[in-house]
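Before we start, here is the structure in question, set down as C-alpha cells.
Excluded from the complex is one protein chain; the other protein chains are retained at their positions.
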Amino acid sequence: MSLPQRKTDIGPPHYKQFLSPVIQKNYGNWKYHEELSGGVMVHVAESGDELYTVRVASPRLISTDFVREISDIAEKYCDGYLRFTSRHNVEFLVSDKSKLEPLQKELKEKGYTIGGIGNRVSNIVHTQGWVHCHSAATDASGLVKVLMDELYDYFTSKELPNKVRLAVACCTNMCGAVHCSDIALVGIHRKPPIIEHAKVPNVCEIPSTIASCPTGAISPDPAKKSVKISEAKCMYCGNCYSVCPALPISDPANDGVAIVVGGKVSNLRSNPKFSKLVYPYLPNTPPRWPEVVSAVKNILETYAKNARKHERVGEWVERIGWEKFFKMTGIPFTFQHIDDFTFARETFRTAATFKW
Amino acid sequence: MSLPQRKTDIGPPHYKQFLSPVIQKNYGNWKYHEELSGGVMVHVAESGDELYTVRVASPRLISTDFVREISDIAEKYCDGYLRFTSRHNVEFLVSDKSKLEPLQKELKEKGYTIGGIGNRVSNIVHTQGWVHCHSAATDASGLVKVLMDELYDYFTSKELPNKVRLAVACCTNMCGAVHCSDIALVGIHRKPPIIEHAKVPNVCEIPSTIASCPTGAISPDPAKKSVKISEAKCMYCGNCYSVCPALPISDPANDGVAIVVGGKVSNLRSNPKFSKLVYPYLPNTPPRWPEVVSAVKNILETYAKNARKHERVGEWVERIGWEKFFKMTGIPFTFQHIDDFTFARETFRTAATFKW
Amino acid sequence: MSKKHETPLLDELEKGPWPSFVKELKKAAAKKESANDLLGALEQCYKDNRTHWKHGGIVGVRGYGAGVIGRYSDIPEQFPGVAHFHTVRINQTSGFFYTSKALREVCDIWDKYGSGLTNFHGSTGDMILLGTNTESLEPLFAEYSSHGWDLGGSGSAMRTPSCCVGPGRCEWSNIDTLDITYDLTQEFQDEMHRPAFPYKFKIKTSGCAVDCIASIARADLSIIGTWKGDIKIDQAEVQSYAKKGMDINAEIVNMCPTKCMSYDGKELKIDNENCNRCMHCIAKMTKALRPSGERGATLLVGSKAPFVVGALLSWVIVPFMKLEPPYTELKEFIRKMWEWWDEHGKNRERIGELIERKGMRDFLEAVGLDPLPQMVKEPRRDPFYFWKPEELEK
Partner (left out) sequence: MSKKHETPLLDELEKGPWPSFVKELKKAAAKKESANDLLGALEQCYKDNRTHWKHGGIVGVRGYGAGVIGRYSDIPEQFPGVAHFHTVRINQTSGFFYTSKALREVCDIWDKYGSGLTNFHGSTGDMILLGTNTESLEPLFAEYSSHGWDLGGSGSAMRTPSCCVGPGRCEWSNIDTLDITYDLTQEFQDEMHRPAFPYKFKIKTSGCAVDCIASIARADLSIIGTWKGDIKIDQAEVQSYAKKGMDINAEIVNMCPTKCMSYDGKELKIDNENCNRCMHCIAKMTKALRPSGERGATLLVGSKAPFVVGALLSWVIVPFMKLEPPYTELKEFIRKMWEWWDEHGKNRERIGELIERKGMRDFLEAVGLDPLPQMVKEPRRDPFYFWKPEELEK
C-alpha cells in the first residue's frame, strides 16, 4: 500500500472549519450565558441566537471507539460539532434547542456522566502515570478514577461554594497544574536515587545531571566517571532521574502520594496562588488508594461546609488561616510542612497574629 | 583623686526605684488612657488614680545641660519622675493634675516642643551619621533636624490618619528601624569600594570579608594577599567596609540618600511589613537637604490626603496598589525599584490584576 | 483480540460511576495486541507498586526533532506489544473545536498504526496518540500530514500553543484567542518542530483574567486578554439578580479585591479608576456588567513546574498590548525574548529561570521595555542595587 505524499510544517487545520454556523455567525458577539443544570448551559448572543452546551465526563485516556461514539452522538444532535474543554471534558454544542432533551436522554442511556459546569468539581487534570511514564511515582488514571467515583455527585449535581479544580501528577515534574490547583495529588519519592555507576558515563551528561539538582546534592565522581549524591542534601525530588536514566529513584516501599491544597489560577478576587503542602505522604495503595480518597474527601467537605459562597479553597484557607485549616481538617502538622527550600524564609510567620 | 571601688556585672539599677508612687501603686492595673492634646495624655488606673504624661521632643543628641534642665523641670512638677520613650522623646510623668498647666507653660516658655502623641509624626529614630560613625554615607542628625523643622506641625498638632514613624539611617547597616518604618531615609553608596591592597593583609580577615558580601562579589587575590571585587556583582552596599577598613567606599560625588516607605512593626490590622524603595537616590545636599525634605513631605501629604482613618502608610499603599502610589506621588519608577536581590522573584507581579 | 492477561487489580477500576479508563483500555485491547499488552503491563505496575517504563533513545519522523516521545517497557519479554510504545503528539485545533468527521479521520489513521488509545488531550493541549512502534512513525506521519494534521512540539522547542474557547463561545473574551493561537502556531512551525532552544517554551492564551486555559501557571508566555475602559452597568439587571436572591453586598461588593464597588440596595457603583479588572463581579453578574473601551492583552512571562528553582507563576512584562492580525508587535516581542534566552540560557533553563538569574533589568533592556510599576507587586526592600556608569556623577 503506497503512502500518501507527506507534508511538513503545515500546522493544525484552521479552526474555522470546526465552528458551527451559529458560532461563526456570533463569533465574538456573545452576550451572556446561563447555567441550566450541572452539565448544561446556554450562551446567548447579541443577535439573540442561542448555543446550548452539554458537557460530559471523559476518562481522558480513551479508545478510538469512544471518540467514534461521541462523534456519532454529535452528528445526531449537533450537526457533528463538538469540542473538548481545557479539562478534558467533552462538550456537545447544540444549536437546535429541541435536540437538547433527546441528547441528554441518549447520553444517560449510554452511561455518560453529564456535569462539571458551575460551582462543582470538574474533571481532574492529570498525567500519564504507570500507563506511560518512566518517572511516575504513582498512577494518575487510577487515582483520578477512584477520586471521581467518590466525588461523583459533586460533578453531576451537588453545589460547592465555587469551582474546585483537582489535579494529579505522577511525579514532581508535575505535568499539569498541580502547583496551582484547589486540591492536587503528586507522586513522591522518599529515598535518594541509586547510582548505577557503570551506566552513568554512557547514558548521562554529567554537567546537566549536576545542574538538575535543586539542592546541589550532586557532585562529580571523576574516578568513576560518574557522580556522587550527598544523602544529607538530597530531598528525593527525582529531577536527576529525568536527566540521567542511570539514577533510578523508584522505591515501591517508600514512594507515595502527597496532597497540596489551595492553589488557583483565575484572577477573580484574589491573585493566582500556589498550592501548599497538607499531606506530605500517603501510601501508594492501588488499586483504590483508600487513604488518599478519604483525605481528599475530608478536605473537600470541610471546605464545602465552611467556606463562604464564591470562596475558592485557597481563599477560604487564607481567610481562616492555615492553623485553623489544620485544626478543622484534623491533618497532623509535621516538620515536612515547614519549608526549607528556596523561599523558606518568606513562609515563616513574621507576626504575633495567629489563632490558637 | 582616688577612684571609687569598681564593680562588675552589676547590671543596671533596679527599675522600681524610678517608678513614682502612683505607678508603683497601680503597676499593671491601668484601665484606659485618653489623649488630651497632641502632647498630653492621661492614664487612668482601675483604682481611679490618674497619671498625666507630657511628652516633649528631644534632639536625642543632647548635652548634659539638657539632661539637667529636664531634671530640674521634673523635680518641679513631677517629684523628679520622668522617662524617655522608645523614640527618644522625654516624658514628664505628672501625678498631680494641678501641675499640668504650669508644667506646660514653663515648657513652652523654655522653648520645648510638646507633641508626638496620637496620630502624628513622632520623633525620628536615627543613628550616628557624620557625628560619630565611619560608615555613614550621610548625616543622620542633620536630616532629622531639617525634616522635623518641615513636619513640625505634624508633631505638635496636625492629625494624620494614623501614627507615622520616620527613621533615618546613615548607611545600609541600618542601625534603627528603617527596614520597617512608614517613611525612612538611608544613606547609600553608588560605586564599589576602593581596595587598599597594601592595608588589606594587616587590617582585614579575608574569609570574613568575603563572607560579608551579599552578592558574592569578593574573592581572594592570593598574589596580593588581598581581595578582588567584581564590579559587575558589587551593588555598593558597603558591608565589606564594616568588616574590612581597607575597603573604603565613601564617595562624596555619588553618595546620597534613598527613601523607603510603607513599613510597620505593629500587628494591628495588617502584619508587620518591610519598607519598600521609592527613591533610589537623592543627592546629599547638606546642610538642609532640600530635595530629600520635599520628597518626604510629598509622600506624607499624599498619604494624609488620601488614606482612610487608621490606615498606616503601608496599608494605604497596599490598598491602592504601588502602581497607584507612584502615579499619585509622581515619583519616577526606575530599574532600581525592581528587585534583583534574594527574593526578587517574590516581588514580580504574578497576576493580571493591576491598575492603569 | 482475545483477552491475554488477567487483570484483577485493574478490574477494580471498572467499578464505580465515573467513566473507567480500564474499560477504554479493554476496548482497545479487543482490537489491538499492543493495547492488550499495555493492560498486562499496567496490571504489573499495580502489582509491583511501581512504573515499568524506561527512558528511551530519541525517535521521530524525518526532518522533525519533535512530536514523538520515545518510550520502552522494562519488561519487554513479558509484554512484547509494548516493548516500543511511543507517543505521537498531534497538534490539536484552536480551542479544541472539532467536527465528527475530523475526529473519525484521526481515529482511522490511528487505528491503522497504533494502539487505538489516545488522550483527548494532553495537558499541553496536543491530541496524544498513546503507543506505537518506531517503524510506524513515518507512515503514520505521512497519512496524518497528507490529511492536514501536523505534529505538536516536544523537547527543547516551542510547544504546541493552546487557548481557551474565547470568542467561540464566551462573552468575556477581549481578544481572538483562537486566531492568535492558530497564527502563532503557523508562524513558529520551525521553532516547534526542530528543537533549538535551551529548553521547552510554552504559549497559552486566555481571553480574559478568568484564565480558563491556566496560562498564568503553565506557560512561558501567558497571554491574557484585558481592557482599558469602564465596566458598564445595567442597573435593571442588577435589580433582577437581587430579586433572584443574590446578596449583592456580600457576594459582589465585599468580595471586590480593590473595594471599588458600592451598592445601596438600589444602585451599583464602580469606581473604575481603582478596579484592577479581576473579573469577579463580571463573572458573577454576567448579565449586568460588561467591560468597555479598548481591548488587548497583558503579556506575562515565566511560569512552569517546580524544577529546578521551584514552581513559578508568570510575571507581568507587558501590561497592555493591542492584539490584531498579523500580530506583528507580539511576534517581535517573542522573537526578541527568544534571542536573549538563546544567547544566555543554559541547557534546560526555562526563560523564567534565566530572567531570575540575570535580573529583570537585563531582560527588559534586551527586549527594549521600560520599567513600570505594573511589573511588580511591590518595589524592592533592601536598599542596595546596581547603577550603570551613565547614571552616576563622573
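Order as written gives the chain letters A, B and C; numbering starts at 1 within each chain.
Rule of thumb we're sticking to: contacts are C-beta pairs under 8 Å (C-beta built on N, C-alpha and C of every residue); 3 or more make two chains touch, one makes a residue touch a chain.
Note that this is a predicted model, so its numbers are computed, not measured.
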Only these shown chains touch the missing one, namely A, B, C
Which residue numbers on chain C touch the omitted chain? 306, 310-311, 381-384
Residue numbers in chain B that touch the chain omitted from display: 3-15, 17-19, 23, 27-33, 43, 51, 53, 57-68, 70-72, 74-75, 80-86, 88, 90, 93, 111-113, 125-127, 129-137, 139, 141-142, 144-146, 148-149, 152, 155, 172-180, 203, 207-208, 211-214, 237, 239, 242-243, 245, 250-253, 255, 263, 265-270, 272, 274, 284, 286-288, 308-310, 341-343
Contact with the hidden chain only, please: which chain A residues? 172, 179, 186, 188, 190-191, 214, 235-237, 253-254, 258, 260, 262, 274-278, 280-281, 319-327, 333-341, 343-356
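Rule of thumb we're sticking to: only the chains that are shown with their structure count from here on.
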Separation of mean Cα positions, chain C and chain A [Å, integer]: 12
Taking each chain's centre as the mean position of its Cα atoms, how many Å separate chain B from chain C? 49
Would you mind listing the residues of chain A that make contact with two or more other chains? 267, 272, 343
Where does chain C touch two or more other chains at once, residue-wise? 209, 211, 216, 224, 257, 277-278, 309, 313
